[in-house]
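The other protein chains are all here in position, but one chain of the complex has been omitted.
Our next item is chain A:
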Amino acid sequence: MPDTPVLCLDCQHVEPAADAASRRCAHCRSHRLVRHAELLDLTVAHVDADAFYCSVEKRDRPELAALPVLVGGGTRGVVTAACYVARMRGVRSAMPMWQALKACPDAVVIRPDFPKYTAASRALRGLMQQLTPLVQSLSIDEAVLDMAGTEALHGAPPAAMLARLANRVERELGITISIGLAPNRLLAKLAAGLDKPRGFGVLGADARQWLAGKPVRLLPGIGPAQEKRLATRGITRLGQLQGLSAREAQALLGDDGPHLAARARGEDGRRVDPARETRSISAETTFNADLADAASLERHLWQLCEKLGGRLRDGEASAGGVVLKLKTQRFLTRTRAARLGTPTVLPERLFDAARQLLVREVDGTAFRLIGIGASPILPLQDADVADLADPSMPRRVAAQAAIDRLRDRFGKSAVQRGRALDQG
């Protein structure tokens, strides 16, 4: 076996041609070594914070470190995030809370504190941006980095800089990340999942062979429905897709076929584009008891609009439209969307638009959940600009700014709009 480059995750020492038999870092004796033939050449990285919400909570409450921690809401809510201790006991995110608590009765359940997570996410992003300007956030806890050409700048290959990033994140932010390094975004994402948490996965030319034996579900974008459809054609492993020519793939799998076959081979042409962040910003709540009447639904909706407005401002974004989500007693989801004339972060304007969507859905059905999201997400600077059809806009913007200032100083409940108060 030829000698391959080795990187020490603890001291970032790089051995360009290490002895294949060495098990420890020649420098610091650490056994956290990454070994890959293309280690020093790969430039696309996927960074994924491990059990992000829970890690942030454990950082702030060290006594929870060894305990199973679930972030999520109420007895009727679902698990938003589960720490690795809880995951080992079978808890998954999106699992109903009662079910999670059955598997893990001693779990500590924490209500999500999004401003805290957003702040941690922004700090993480800041550290990543010191490595390369080409950072594209994919969600609050995931991003992809294009580090091509940065070796000259940093005097170290991307792999070493990424290992340094992971150490800095642990030291300065108190959370851990997993990193995937590969020639493209798809493989980087898959590599990041290779040995979570605190992982550092590398996929290069070996990816095709590695993918061949994997089930089709591994590819992001292949869900249960697609998996079933492929299974009816006898396809269960990615290897079966790899050999298909574009024409064969199209004949067999339809218009998406060629694309699917390419991805099964580990090919992906997407660029890292910081301007094209596919973020979703939303807020939702599951009721303690199902609700059917407009007044109660609107009261919850108002609170969510306030939350959403705050999250948009925190994320330096604005809503170009709103998406209303309702889940019925029978777990059917209804989503309704409306565009706004000018983007907004004002709770009132979000509410005006969402209420019109809600009114049409109030038909006696009992709902268990209501949510509101921003779509499309636009830059904050475009929000709530002067509007010829709304002479009161400057006043509304000023009023909200005053409310925000009071809340910053005296806490969230210092000021409430009349409509937030319970009439009952």
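Everything below uses one rule, namely that contacts are C-beta pairs under 8 Å (C-beta built on N, C-alpha and C of every residue); 3 or more make two chains touch, one makes a residue touch a chain; residues count from 1.
Following the convention adopted for this analysis, contacts and distances are computed from a predicted model.
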One chain isn't displayed here; going by UniProt, is it "3-isopropylmalate dehydratase large subunit", "Beta sliding clamp", "Elongation factor 4" or "acetyl-CoA carboxytransferase"?
"Beta sliding clamp"
Using the touch definition up top, pick the residue from A:Met88, A:Ala366 or A:Ala386 that touches the left-out chain.
A:Ala386
May I ask which residue of A:Leu187, A:Val202, A:Leu260 or A:Leu340 touches the chain that does not appear here?
A:Leu340
Hey, which chain A residues sit against the chain that's not shown?
338-342, 352-353, 356, 381-382, 385-391
